[in-house]
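Let me begin by handing over the structure; questions about it come next.
Missing here: one protein chain of the complex. Every other protein chain is in place.
Note that the chains take the letters A, B and C in the order they are written out, and that residue 1 is the start of every chain.
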Amino acid sequence: MADGAPRKDLRDTALDSAELDRHLTSIWHTRGGLWAAVSTVDHKIIGRRYIITAFVFLFMGGVLSLLMRLQLSQPEARFIGPDRYNQIFTMHGTNMMFLFAVPVMEAMAVYLVPLMVGTRNIAFPRLNAFSYWMFLAGGILLWVAFAIDTGPDVGWFAYVPLAGPQYGTGKRADIWAQMITFTEISALCVAVELVVTIFKQRAPGMSLDRIPLFVWSMLVTSFLVILAMPAIMIASSSLILDRLVGTHFFNPAEGGDVLLWQHLFWFFGHPEVYIIFLPAVGMASTIVATFTGRPVFGYLAMVMALISTGVLAFGLWVHHMFVAGLPRLGESFFTASSMAIAVPAGLQIFCWLATLWMGRPVFKTPLLFVVGFIITFVVGGMTGVMVASVPFDTQVHDTYFVVAHFHYVLIGGAVFPLLGAIYYWFPKITGRMMSETLGRWVFALIFAGFHLTFFPMHILGLAGMPRRVYTYQPELPWSGLNMMVSLSALVLASGFLLFAIDIFRSARNGPAAGSNPWGAATLEWATASPPRCYNFRRMPVVYSGEPLWTEDELQVASGLRVDRRELLVTAVVAATPQARESSVPHSIWPLWAAVATSIVLIWSIFTPWAVVWGSIPVAVALTGWFWPKGAPEEES
Amino acid sequence: MVLALLGWIDQPRKFRVDPAITAELDQIRLMPNGIGGAPPEIDFALGQPYENDSYNLSQGKRLYTWFGCSSCHGDGRGAAGPSFLDGWWLYGPEMVSIVASIRDGRPHGMPAFQNRMTIEQIWQLAGYVQTIGAYRAKVSAPSRNDAKHTRPSENRAPAAIIFDEGPVGVDPEQGPNP
Amino acid sequence: MRERVVLDLSDVTSHASGSASPTWWGTLAFMLIEGTGFALAIVIYLYLMSLAPKWPIATPVPSLTAGTLMTIVLVASLAPNMLVTGWAKKQDLPKVRFGLVVMSLLGIVPLIIRVFEFPAVHVSWDRNAYGSIVWLMLGLHTPHILTDLIETLVLTCLMFTRHADNARRYGDVADNAMYWNFVVATWLPIYACIYWVPRL
């Protein structure tokens, strides 16, 4: 604040735009240099980091899948041995679920939600910084372990006893379980931030029925995270305890139970699918609205569908255990509930169709991806209905049919909208447009490559090919289709490669975007691209769900202090102003806290005493984090 | 440092050991009294995998069950045969001695296993037996089995936990002197 | 986009307190996370119990003394805790200071009792699945007492510094007190589960 520190309690009311920008920049700005970079709590910088890191993991996971396809392209191939192959498929699943899919969705929300609700930073910005460091540390732990041949080899759901103390030898399964802890901590932190941001920091006037659908979907997702992830925390902790200090949670000889693991895992694992899928639904809704030039048909129905999907998500976990030998009656209940989730899913599809029907679709790349999403996801939904039926599932469970099913749901249902969302929001994040020509190629390659790769897997599954096999014998009639799948995977991979090229090219040389290149309706487009460090010069006020379509000028509020980071806290339901709350300044302590926590978690793979001694630095770091340092933001 | 640590806890698993190497593993030189001796060079060249590698140790643990060791040695605390946990190693705690005991048998009831196990299996088993009795648990030591709990598992250094029980189950005929 | 000022916020308070404050909601969200964890631990307990032919497995039922004493102390601590909350709302610094010292002491006592609870369950964590889950439940709850104690101690120190007399600090004190209520509230079902369910 060299250029004249603002006097205490200076308000934005009397300042003109240029002066206000100068004041706000001086207090919200993240300075250059490494120290400032690791201390920042700006949700845009952290969100961007999060997104990039998650995409790096996506590409690494993609390389693993190509390795698997290489090995499976021929029967009894010997490119990769069984031990390494088991690590590769476990890494692929674990990496994609825990280091890519969940984090990337939360990362998009970390970047976008504060902008979409019209506030200046996410709630608990330091927790946000901490969550990123934890995520990064977990990812590094997993990949370093894999690099030195200690990667987990028990599958991404690590069934005991294979992952248990007796059969999961070495530290491989411990690394898997502890990586879970890292990513769960980070996901839970982000979920809390998002819930509070959405509840308490919405622009005045943004009552519940004016919240953008993407924000709604992130709210439901965050609640799913909050309620589902404790299950996996408990499960992975008990697994580590079984392995390290000899507890008997999963030991049938001493009163434990093998299926307890499966219950706990899938009680988390099924909502996990919706944790990945619901944000994508929100992205699709946003893109559909923008590129048809009208609000999504059936706003209330869409919100209700999101919420009911979230609730039903907790009633389905047993359909992953239909062949484990549970009582038939219970299984029948889970068949019914699993089928029932098709209704809200169908409702959403119909609403999008109605929107497309009544609107005027503009076929830009983001919309292409959403159309591809609808085509693909409906197939995934149909196969979902199939595996929801107990008898049907007994034939396809744990086969390539299921592999095809969940790739249709996760790539078709989540990655397609995500790629559309990247094309859609890239101009906002970087201030530059991505290439429309390349975008069409990317879409074509990925869409065609995807279906050529994964559709044949349905047939392979029905033809009896179990999943997670590192090879198969030549006399089995699978080699032709497997070769086709492997070749198609190259097409899919080339699509992703082209996408990466487009990203790099556009980030450097893309044409300038302007603040609202698509003519979209939501608040993030009301500010500059990329947004300034303080997001909005003055806090926006909204009077409808599509503020940028209904008003010619941005309605704003004034009266906030400019000598400290101030934003607005509003009421949960009606979003009426409640307080001018201050947002915390940059701090290095979240990084130290993450380092200390990482040390405890990794150390405790080796000895339980790590928890005792390692907690001391964690306590010190947290105290340093919360102890006031005399900044104006720390006073009321 | 983390890299080094992780590299040390788990080497790539080798399932097939070259016959030339297994033949070398057979070349142990024992002192005339049968206690202690020099392990084969190849053991060092490989990085003592039968003592440090978690896969070999857990295979050893399976062999312990499969070859009925527990019928005389119990869960390691001995029965008809001596205990591995009480600090008394009748022929010393070195791998060579344990390998020799398993391979060639010992007086007072320990049978020779050379015609029942391959030499590689004997090394795996010996590594495991040595681990049961270790006073400081190896990082690569196996955890508990999915079975009845009779003593703390090897990765918790049962010898250190239950040493107070003293020498148990030693056949009086066997005595401390071989 | 041009801006038009339609709302003046100069008179809006500069610190939201109670349920208006984001911190309050954040604390609530973390309580929801941890509460789910406790609920799952109880579900695991009941699940394992339903599988076992006899419960507790091969051990006598836990002795009641330590656990019951724990419950009494925790429930009793709610009274001063409520007082602290009220004082914090009134921003009464001397009373808040006094209350925090009392709450710090009341945070240490349960930890001492907890030391006697582990032997009172008459089973070790590695004996069987019953022992494992009982230790897990006690082991999940203990860090909650501990973290709240540390938080209380830090806040106590803080309230004796120049940073003390500030609405934000009082808000922290109130949120900390709310968290202690949560620690007590979660103990009750765990207490019932560990000590009384095996007696049914």
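As a convention for this text, a contact is a pair of C-beta atoms (placed from the backbone, for glycine too) under 8 Å apart; a residue touches a chain by one contact, two chains touch by 3 or more.
Basically, contacts and distances are computed from a predicted model.
Enquirer: Look at the options "Branched-chain amino acid ABC transporter permease", "Cytochrome aa3 subunit 2", "NADH-quinone oxidoreductase subunit F" or "Peptide/nickel transport system ATP-binding protein" and return the one that UniProt uses as the protein name of the missing chain.
Expert: "Cytochrome aa3 subunit 2"
Enquirer: Determine which of the presented chains are touched by the chain that is not presented, and list them.
Expert: A, B
Enquirer: Looking at the whole complex, which of A:L10, A:L66, A:A324 or A:A444 touches the chain that is not displayed?
Expert: In the full complex, the listed residue that touches the missing chain is A:A324.
Enquirer: Among A:R48, A:R468, A:R505 or A:R532, which residue is in contact with the omitted chain in the full complex?
Expert: Answering carefully, the residue with contact to the hidden chain is A:R468.
Enquirer: In the full complex, which of A:A253, A:A512, A:A574 or A:V612 touches the chain missing from this view?
Expert: The missing chain is touched by A:A253.
Enquirer: Using the document's contact rule, name the residues of chain A that touch the chain not shown here.
Expert: So the residues of chain A touching the missing chain come out as 81-83, 86, 153-155, 159, 161-162, 166-167, 252-253, 257-259, 294, 297-298, 301, 323-325, 328, 332, 335-336, 339-340, 342-343, 346-347, 349-351, 353-354, 356-358, 360-361, 371, 374-375, 378-379, 382-383, 385-386, 389-399, 455, 458-459, 462-464, 466-473, 475-477.
Enquirer: State which residues belonging to chain B touch the missing partner chain.
Expert: Looking at chain B, the ones touching the missing chain are residues 13, 15-17, 19, 22-23, 62, 66-67, 115-118, 120-121, 146.
Operating definition for what follows: only the chains that are shown with their structure count from here on.
Enquirer: What topology does the chain contact graph adopt: line, ring, star, complete, or other?
Expert: Chain contacts: complete, every pair touches.
Enquirer: Write down the pair of chains with the top C-beta contact pair count.
Expert: The largest set of C-beta contacts joins the chains A-C.
Enquirer: How far is the middle of chain A from the middle of chain B, if each middle is the mean of its Cα atoms, in Å?
Expert: Computed from C-alpha means, the inter-chain centre distance equals 48 Å.
Enquirer: At what distance in angstrom does the C-alpha mean of chain C lie from that of chain A?
Expert: The answer is 30 Å.
Enquirer: Could you list which residues of chain B touch at least two other chains?
Expert: Those would be 144, 149, 152.
Enquirer: Which residue numbers or ranges of chain C touch two or more of the other chains?
Expert: Those would be 126-128.
Enquirer: Chain B touches which residues of chain A in the complex?
Expert: Contact set of chain A toward chain B: 83, 144-145, 148-150, 161, 164-166, 169-172, 242-246, 248, 250-254, 602, 606.
Enquirer: Which residues, counting only chain A, touch chain C once they are in their complex?
Expert: Those in contact with chain C are residues 11, 13, 17, 123-124, 188, 191-193, 195-196, 199-201, 204, 226-227, 229-231, 233-234, 238, 241-242, 245-249, 251, 254-257, 260, 263-264, 267, 515-516, 526, 537-539, 541, 548, 552-561, 566, 568-569, 571, 577-582, 619, 623, 626-628, 630, 634-636.
Enquirer: Going by the contact rule set out above, which residues of chain C touch chain A in the complex?
Expert: My answer: residues 1-16, 20-22, 25-26, 29-30, 32-34, 36-37, 40-41, 44, 47-48, 51-52, 57, 125-133, 135-136, 150, 154, 158, 163, 166-169, 171.
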